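Chains shown are a subset, placed as in the full complex.
Chain nomenclature is as follows: A and B, assigned in order of appearance, with residue numbering initiated at 1 for each chain independently.
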Amino acid sequence: MTIAARLADLGITLPRPAAPVASYVPVVVHGGVAYVSGQIAFHDGHVIKGRLGENVTLEDGIAAARACGLMILAQLEAAGLLEQVERVVKLGAFVNSTADFTDHPKIANGASDLMEQVFGGAGQHARAAVGVAALPLGAAVEVDAIVALKSA
Amino acid sequence: MTIAARLADLGITLPRPAAPVASYVPVVVHGGVAYVSGQIAFHDGHVIKGRLGENVTLEDGIAAARACGLMILAQLEAAGLLEQVERVVKLGAFVNSTADFTDHPKIANGASDLMEQVFGGAGQHARAAVGVAALPLGAAVEVDAIVALKSA
């Protein structure tokens, strides 16, 4: 079963891949590993802004992290790599949060659960989730990824 | 000399590896490299909480970083990889800190010095240490790792 078919089964439509907001590229492949740039959350083309613990609910934060995950998949698809995924190796989840917020793991699960839904066991990854002071464009969540590819 | 013997010599007992607090796995191996998820500090099964510059002393912060390092070793052991370590390649140290705290390197040394004690030259790693706004469960320190493994 292709990943495209799996996404269709799950009722997931990938967003249009966002152009980098600066001088870098969305994905670099080296040695069979794709390094995906940090993706912020978009909803209908607008950045999902805000700060956990202040003006973003847990539920909306989880949705934002899932949106970051969808953008990672969209970037892989745009690079022609989506069907080549052997393993999601590592996600880095950066949560825009107040100093007293402590539920970063729940937020990051929005992206993590998506990977497992889409790739099954190959979507099980290592992860680091931290709370940051601020994110590009005021985004609520940013997630980057290291993804192993099947040999061509 | 095995790493287990080296740990015994150093009088180090590894903690029980903490279960991921969310939807990810502690270690993923790809291409001879182990990616270890961000580990927060535990002492006797309790998270070492707090913020450097506010309510955690330098000494306690260093101990927390060392505890993160011990948890990284415990995760490698649980994955059957502890004796397979060829090189600790990179540590990422995230220190829960106030805006005016500047001693992140000293804190991160708690984990870095442990790696060198346990692995000698193979424990010398690259590192990034930063101060973050907040960490999962209110932890004082989180450390993740990239570890090269000996070919089987």
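Criterion: a residue touches a chain if its C-beta (ideal position, glycine included) is under 8 Å from a C-beta of that chain, and two chains touch if they have at least 3 such contacts.
Every value quoted in this text rests on a predicted model; they were computed, and no experiment measured them.
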Same sequence throughout, 2 chains drawn here; counting the entire complex gives 3
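Keep this in mind: only the chains that are shown with their structure count from here on.
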Cα centroid separation, subunit A vs subunit B, in Å, comes to 24
Listed in rising order, the residues of subunit A that touch subunit B in the complex are 31-33, 53, 86-87, 89-91, 97-106, 108-109, 112-113, 116, 124-133, 146, 148
The subunit B residues in contact with subunit A across the complex are 20-28, 30-31, 35-38, 51, 92, 94, 99, 132-138, 142, 144
